[in-house]
Structure formats: structure tokens, C-alpha cells
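As you look at this complex, bear in mind that one protein chain is not there, while each of the others sits in place.
For subunit A:
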Amino acid sequence: MSPAPRHGRGRYDVIVVGAGLSGSLIAKELGDKGWRVLVLEAGTGTLDGWPGHLDALDTFYGALAKVPNSPYRPNAAAPSPDVLDVTGLPAGGYRARGYFVQNGPLPYSTDYLRARGGTVLHWLGLTPRMHPEDFRTRRTYGYGRDWPLGYDDLEPHYRAAERALGVAGDAAEQAAAVGLPFPDGYVYPMHAIPRSYVDDVFAARLDGATVREAPGAPGTTLRVTGTPHARNSTPDRRYDGGRGYRPAGAAGLPNYGERCVGNASCVPICPVQAKYTPLKTQATWDRRRVRLLTHAVVGRVLADGNGRALGVEYQEYEDPAAPVATTRTAEADVVVLAAHAIENARLLLVSRLAGHSDQVGRNLMDHPVLLGWGLARHPVGPFRGPASTSGLESFRTGPARRERAPFRIEISNWGWGWPAGSPGSDVARLLGIGAGPAQPRAKGVFGARLRTALGEEIGRQVSVQFLMEQEAEERNRVTVDRRHPDRLGNPRPVITYDLSERVKRGMAAARSVSEEIFRLLGAEDRTAYEPGPLSPGYFRFEGRGFAFNGAGHGGGTHIMGASRGTSVVDAWQRCWDHPNLYAVGCGSMPSMGTSNPSLTMAALALRSSERIHRDLTEAHRPAAVGPLSPEPVGDGRTEGPA
């Protein structure tokens, strides 16, 4: 390989489709090893740089609904799904508009973002590791799919991801409370984000208490446990054998955002960028090797008759409002799809690739979220700090998994922000503004009375979020249909989605646990699930009503497995059918497990980058003269290109 690679010749070592979390990490690793990388991003680069960040903040501050995509401008050339696309009907059921075409019994009401930086721009930033059990539920509990690799295989990559993202946490607490194995003496790069006052209130009443998820069921002991975050906190001097860690500040403004200062808008945007986003990784790309092209919508992957990927075809547009595009191609030795679970599946389906197992687009999963909310007797100081700093981890594991979906419980620091749109909805209600524009305005309270009333009510809001593990089901799927194109003519995703009986049983158990939690807190349980415009996820189960929300944790659509006949990618996230085509991200996950998935996705991406590096090194090795050298052994690390 040439020691001085140049761009602009249309041929690269690697093409990465998508400048989000996985794509940015892979581009970083491969660029640092000397490979020429082209990153194609369908969205715009508006968010790059400090002025773009400030513009997104303004858009967020001005948005009426502070939903995850609210800071980010709409893009007709690369549309994104939005949680507002799905609305509930008065008697149950839902209506879907926007980018997705939906035809399932229940709505898939989870979003993502097609822009430079990807969906991780609006994530909350929680980075728990998956539990070792999560990798082998079929063997252990007889449901779902097993991973072709285990926690131990991924453990070094978890550590690498925790460095790349800059994780703050308490490894000793994670080991003791969750049962996660860590290497001896491991500490996270930064000390844990401090517990909120809400967490302390929960801990005072819940720690050591035992709850039953059904009458007669075995008791489960509660323990409020801090959650690791990819958010800047105090660096731990002990990290990395005493070398410590330097927090990565804001992308675009030097010496800023080096600590979380509790702004409490992590979702959808951290004003100071103390929260990790892929823009921080992109700022460290070797610019001689990694070239980013935004406004480039990849329409399909090009492959030859033998199944080798040759490159991609993409549409380059100028104006996201009035998309007019020019079609171009780019070629590379390796193509990496890192465009989000649903976009990756869409690309493979449109390209008619990786289809041997008939699993592309199937097994769509999320962490369906059930919310519980209540009113505490005393002020708990909500809306301070990150949305959640602690959780209850005891329902993630154990034999109950045989019968119902396991779940992770997040203690919310943001009052009824998610369940009821607080505090904006509280202000509107007290001002006498009704639910719809047709309703006449009632008499409101103003001035000091308004402030007092708000303080009394909002200050006592508590809520808990139950993230249910959803197992892989082939019927939950993404397909494409030429009759539903987007503005550039690319077929939109058609989604068929439902919840299994397992998940619904898990939600019933979670509902009982929620009631127990509020009883222990001495809080008035205000949880109510009713059909209506804000409850598209309403359903009835065993005589009771439930409403669930999407978590934004889409996965499973190019599922990983141990054999070509039953899965799309192998343990390296390499398509079984195409040795030089990778599909990376949560779409590879055989199970969503019981933790927020981004850290695991990052660990998988870093692991794949090692394999891609090896593939490229082998492909570029000079022809051997004389005896062949043995295959690489161990973890297969080989020399990089000169």
C-alpha cells in the first residue's frame, strides 16, 4: 500500500456508511492504522462545529414538543422517523405518519436520527454493560437467541469502548450489585456521576426492601445502584494503571464541557457537550486518512457475482429541503454498513444482499418501556442533572426469565417529563390551556400563585422507567416496498411490529413492581394507561390496560449467529454471504439484553474494526515466496500497513 494515500481517486480501503457511533469508531480505528476510509453520511453536517451546536440548541429551546429529534432540522433527502409520527386513536390502536410505513398490531414508536453524529447525538448517555446471562438466554432459559460470543469475549472491547466514549462509573458497585465480572482492580476512566437527591430518596426507602412481582412469587430485594454514563465527571487517577484519564471536551469549542454541570437536557442535547457524542470521536480522526462526505445517501451496495462487495452507489444532494441528487459510486475493498439497524436492513434488502438465511430485516427489537409515575409526599427536587443516574437492577436476571421478559428499572430524575410532558404540561394546565386548540381556555393562575403551585406539584413528581427485554421474533420485521418511496426515490422502511406474550407478562410484573415501589416510597401512584392520542402503544392484556413507549434501542435486523443458515452476520458482524461486507450496530444483536445497548454496540464496533484491519492486512500482504507463514493466532493482531 502506498505510504501516502490520497483521496479523490474514487477508491478506498474501506467505505463506512453512516457517521454515527459505530461508523465513527470504526473510521477512527482504521484511519489510525493507516487505511484510507471514506465515510458517507446521508444527513447534513450542520451539527459539526460550535455554531451548528448552538443552532441546534436554539431549535430545541424553541420547539413546542421537546422530543429527541426536536433540536435537529428535518431533512427531506434523508428523512428520520420521529416519535411524534405515531398517535393513538380514541378507542385504542394507532395511526402512523412520517418516514415509516407501519402495518403491525402495535406501533414501533422509536426514532433515530440521520445526521452527522447519528442518533447518539440525542441519547441519554447511559452505558451499563450487558449481563453475562443476556448472551445465552436460549441455553439458560429456553427463549430468544444466543449470541455466538459471550461476555468474556467482549470484555476487553467493553473496556476499549469505555475509554473511547469516556465512561464515568463505579466498577466495584457494578460488580457487587449487577454481578458483572471485571478484571482485577479495574476502574472506569472517571468517577461515578454523583447520585441525585431523587436517588437518595429512593434509596432511603427501597434499599434492602423485598418486593413480589405477583402474589406468591419469590421476593426480590431492591438496591438503588448507580448507572455508568458516557458523560464527563471527575477523572479517576487510578485509571489505566495510574495514568489517569483526560475528559474529552466539546467538539468545536476548546476547553469546554469537560465536566457535566447538571443542565438536565441530555436528551435531546447536552448544552455543554459533557455527554459523549460521535462528533468527539470524529474530532480525533486522522484527516489524511479519513474522508467524510455528508449529504451522501447510499442507495445500494454494489457486489459482483461471487458475492464480493465492490462499493456503494450514493446520491449526493445539496439542499435538504428540495432534494435533487446526483448519483455517484465509490469503491473499496471493504464496505461497512453502520447506518442504524433499520437503515442497514433497508440497504441490504434494496441491494438484495445477505439474504441466504431470509433473516434480513427480521427480528426487529427494542426495549419497550413501561412507565410508572407518582406524587411523593415531600419535594424530591426533580429536573436536576441527567435524566437518570441510578436504577434498580434486580429484575434483569434470574429464573423468572423463563416465564416473562426481564427488565431494567431506571429511576427518573425528570419528574413526569416522559409520562406527562412535565413541566410544560403542568404550566399549560395551570394557565388553563386545554389539551386541544378547540377547547376554550379555562381560568388560570398567574404570577406568584402559579410559581407556588408549580413548585408544590412539580417538586414532588417521581417516575420509574421499565426497559423490557424484547426477544428476537421473525414476525417483527422491516421490509421495503417500492410503492412507498421517499423524496429521493429510495424505498421507505415498512415496519411490522408487535409485543410477545413474554414481553406483556414482563410488563404485568413490572406494573406490580411499580405499585410496590410507590407504596414503599409512600408516594401516591398516579400511573394510568388510557387509550388516546398520546398513547399509541396502548393495548390490553389479561383484562388490564397498558401503554408502552419506544426506547430508541432498535436492533436485530441483521442478526448475528453461529451459522449461515440462520443468521445474517457472523460474530465479527461480517455478512455470511459477503466476506468483505460488514453490517454493524445494534442490528447485529441476537438479543437486546437488559442494558441500554450503545456501549455494547461500541464494543462490537471496536471488535469488528480489529477484524477488518486483519482482512485488509491479509489482502494487501505481498505474495509469499517460499513457505507460507502461519495464520495469525491469538487475538490475531498483525502489523499495520507501513
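Quick note on the criterion: a residue touches a chain if its C-beta (ideal position, glycine included) is under 8 Å from a C-beta of that chain, and two chains touch if they have at least 3 such contacts; residues count from 1.
Simple rule for what comes next: contacts and distances are computed from a predicted model.
For the chain that does not appear here, its UniProt entry gives the protein name "Iminophenyl-pyruvate dimer synthase domain-containing protein", which is one of "Nucleoside-binding protein", "Protein GrpE", "Polar amino acid transport system permease protein" or "Iminophenyl-pyruvate dimer synthase domain-containing protein".
Residue-wise, the contact with the chain that is not shown comes from A:E258, picked out of A:D32, A:D153, A:E173 or A:E258.
Residue A:P235 is the one among A:G45, A:P235 or A:G311 that touches the chain missing from this view.
Only one residue from A:D58, A:D358, A:E530 or A:E618 touches the chain missing from this view: A:D58. Residue positions on subunit A in contact with the hidden chain: 50, 54, 58, 191, 194, 234-235, 237, 246, 253-259, 261, in rising order.
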